[in-house]
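Moving on to chain A:
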Amino acid sequence: MKPVIDPKFCKACNICVYICPKKCYSKGSGIGETGYFTAVVSAAEKCYNHNREGKLLCELCILSCPDQAISWHEETEEEKKK
Partner candidate 1 sequence: MEIFDFYRKDRWPHVFCPGCGNGAVMNCFYRAFNELGLELDKTAFVGGIGCSSRIPLYINSDALHTTHGRAIAFATGLKLAKPELKVVVFTGDGDLGAIGGNHFINGCRRNVDMTVICINNNIYGMTGGQASITTPHEFLSTTTPRGNKEYPFDLAEIAVAAGANYVARWTTRHVHELTKSIKAALQKKGFTFVEVVAQCPTNFGRRNRMADPTQMLEWMRESSIRRDKAKANAVDHVDLNLEGKITVGEFVDRNRECYEELIGVSKHG
Partner candidate 2 sequence: MKVAPGEFFLQGNEACVQGALASGVRFFAGYPITPSTEIAEGLAAKLDGKEGVFLQMEDEIACISAVIGASWGGVKSMTATSGPGFSLMQEAIGYAAMSETPIVIVDVMRGGPSTGQPTRASQGDVMQTRYGSHGDYQVIAFAPASVQEMFDLTVAAFNYSEKYRVPAFLLSDAEVGHMRGLLTIPDKLDIIGRKEKGIRRSDEAYDVPDELVRPFPVFGKGHRTMVTGMTHTDNSWIEPEDVKVHQELVKRLSEKVLRNRKDINKWELMCPGSKTMIVSYGSAALGAKEVAASDDKVGLLRLKSLWPFPEEPIAEVARNCDRILVSEMNLGMMYSEIKRVALENGCKKVELLSKIGGDPPTPSEFRHKLREMGVI
């Protein structure tokens, strides 16, 4: 599974960038739809849940995101190869 940030909800607090133990996120450089520098998932392949089935691990980012902007999605075949 991979985390995905919903740019409509993200308010660029960058808590995900701080809290992720695997440094999957990074600060955004472009202004998103909401007018914030929305954070981006820059290294989803480092996530504990990369290519993982069953119960999700860690989830610090999802639980800490104040704006419910992060959700889990299935990886594409290409991403799975990373």
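As a convention for this text, a residue touches a chain if its C-beta (ideal position, glycine included) is under 8 Å from a C-beta of that chain, and two chains touch if they have at least 3 such contacts; residues count from 1.
The candidates were selected such that all candidates are chains of the complex that A comes from, given by their letters.
All figures in this text were calculated on a predicted structure; none of them were measured in a lab.
Touching chain A in this complex, out of the candidates 1 or 2, is candidate 1. Residues of chain A that touch candidate 1 in their complex: 8-9, 11-15, 17-19, 34, 36, 59-60, 62-68, 71.
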